[in-house]
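With one protein chain withheld, the remaining protein chains of the complex are depicted in position.
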Amino acid sequence: MQKNRLSPTFISIILALFAAIMSLLIGSVPIPPDSLLKVIAEWLGIPVVEPISSIHRTILLEIRLPRTVLIALTGASLAGSGAAYQGLFRNPLADPYLIGVASGAGLGAVIAMSINFPDNLLGMFTIPGAAFASGLITILMVYALARVGKTVPTTNLLLAGVTVSSFATALTSFLMIQSQNELRRAIIWLLGGATLSGWKPVIAMLPYTLIGLVGLYLLSYSLNVLQFGEEQARQMGLNVDLVKKLIILVSSLTAAAAVAFSGIIGFIGLIVPHMIRILWTGDYQKLLPLSIWMGMVLLLVTDVIARVAIAPQEIPLGVITALIGAPFFLWILRRSKQQEFW
Amino acid sequence: MIDHILNVRSLNTGYNKQQVLHDINLSVQPGEVAALFGPNGSGKSTLIKAISCILPIWKGSIFIDGYDLLHTPSQERARLLSVIPQARNLPPAFTVKEVVRMGRTPYINWIGKLGKEDEYQVNLAMDRTNINNLADRQMGELSGGEQQRVLIARAIAQQPKVMLLDEPTTHLDISYQQNLMKLIVNLAHEDNVTVLMAVHDLDLVSVFADSAHLLVNGKIKASGIPEDVLKNEILSQAYNIPMNVIKLVSGKVHVYPE
Partner (left out) sequence: MKMGFPRFIQTILNVLVIGIITACSPQATSLSATSTYTDGLGREVTIQNNPQRIISLSASNTEILFAVGAGDQVVGRDEFSNYPVEAENIPSVGGSMGKYSMEQIAALEPDLILAAEINTPEQVKAFEELNLPVYYLSNPQDIDGLYANLLLIGKITGNDKEAQSLVDSLKNRVDKVINLDKPAEHVRVFYELDGSDPSKPWTPGKGTYMDLLLTLAGGENIGSTAGEGWLQISQEAILAADPQVILLGDAAYGITPEMVAERSGWSGISAITESRVYPFDDNLVSRPGPRLVDGLEQIAEIIRK
């Protein structure tokens, strides 16, 4: 299967670093490439001949760097979560939003906008906080609705999730039409992209994302076993009910945090795992970490394009991910020589 | 009744309030190949599912080597009992070696790292089933018979005391069938793994089984050595058509409808 000498992990990490550096160096304001080196030198305490201008430093450290980290974390969360759901539901069409975390989060954000939560409740985190909480509550609801005794049958989960999701989306649209003042604000939020800037959103998001990604990695072996179906998995000794609960919990945490801070960005969670499957492997122990790295890469690249394609205009990420991602994925699909990779 | 390794007592269960199995009592001795057979719809698969604890039991108990299966956590249970399913709808992308290694799930932690002992058991299982030459092939590339052998290897790697098989020879052609059954008999007699297999081909019962259990409409109608169970009165009544049993030179019997 692997004919290259270089391991896929190595390639992905290099690509991620490359994408991050690109994200730092490219933007609507041109910054000389050595600025990055100068900033690092400053940080290390090495004296620099021509120090970087304070504008460039602000742009690099206060605007681009936190945004790069935020986007990287978001891309990682979405791709990891997508891979996990594809494994859980054994369905190639699954994505992180399948059972309602995004529509729930969107509804929470729009409700918070329409009822004009006092902005000093959580300061800048009012809307993301509402979105995050609402996303998680939606998942809990879906889980409770799908549960039969101690188990939660996968079909029930799917049906309940899709239904609750549609309901939440419809309710969101309704609220948006009713509350015209907030319509524009809601649309901007829903279209995706980093609406908040600076380091605070990154720090707020970090714990959930870390727990999520680490948790998903720990569950990756179980996902492999689950591919044989729940019956066989149980017969092989897997505590299927516990594993399902954990996958849903961990995926939801990380996806809810991503949506809360970056809005609803589609396509990444669905396609990146398939990319990895075609290029490398379907073994979840490798698929998960590789999806996480490549999710970072894809979203970082998309974000750079979003920022510079029609500068100073910025295209919302939710609009552009599929525009860029789809042709790229189709190219990979056509070039693949394998018969089956699912 | 003493030193039976698998003991099923008064098992009652079904699906959605529809009872399928009624008061099943079944025991298997260590190292024995026990065949469970009967007309279609009699509940063979249900019984296999019930014993492997993926179908909730309404009443009754299942003991393996003294352990109460219904009150044993799933990981430990998988060390006592493994199941060889039919080779259908298997994920195509895993390699043979990866699949067999998953048989060690009851012995390893969440991360899925295999230790020396685990690797040893995996290699043993692959030797036993003669699939070393297939180690790096993807499951999707293999034939039905090869896939079935991989599933057996996986079940062996689980190091169980008892193995359950649900119609293992369906969709396989004659030579594969024979090889498979011989492998299973060897496992039982040489490695002391106890086997309970649900089959519908009566010749298999006759040739390969050490004990036979006839299941009709969810009830055990007869249990014993194959010659005692494969009798035309018993079978004719069970299958609702007149059956003929002839004795072969080897001592085994052959059954055919009249």
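Think of it as A and B in the order they're written, each chain with its own count starting at 1.
Following the convention adopted for this analysis, a contact is a pair of C-beta atoms (placed from the backbone, for glycine too) under 8 Å apart; a residue touches a chain by one contact, two chains touch by 3 or more.
Just so it is clear, the model here is predicted, and its values are computed rather than measured.
Undergrad: Thinking of the complex as a whole, which visible chains are touched by the chain that is not shown?
TA: Listed by label, the shown chains it touches are A.
Undergrad: Of A:97, A:143, A:189 or A:221, which one is in contact with the hidden chain?
TA: Only one listed residue reaches the unshown chain, and that is A:189.
Undergrad: Out of A:210, A:305 or A:332, which touches the unshown chain?
TA: A:210
Undergrad: For chain A, which residues lie in contact with the unshown chain of the complex?
TA: The list for chain A reads 7, 9, 13, 16, 27-29, 43, 55, 58-59, 61-66, 69, 119, 123-124, 127, 180-181, 184-185, 187-189, 191, 193, 195-200, 202-203, 206, 210, 213, 217, 285-286, 289-290, 292-293, 307, 311-316, 319.
Everything below uses one rule, namely that only the chains that are shown with their structure count from here on.
Undergrad: Centre to centre, by mean C-alpha position, how many angstrom separate chain A and chain B?
TA: Result: the chain centres lie 44 Å from each other.
Undergrad: List the residues on chain B that touch chain A in their complex, please.
TA: Chain B residues touching chain A: 49, 52-54, 73-79, 81-83, 85, 89-94, 98, 102-103, 105-106, 110-112, 140, 154, 158.
Undergrad: In the complex formed with chain B, which residues of chain A make contact?
TA: Per the stated touch rule, the residues are 218-222, 224-225, 227-232, 234-240, 277, 281-283, 285, 339-342.
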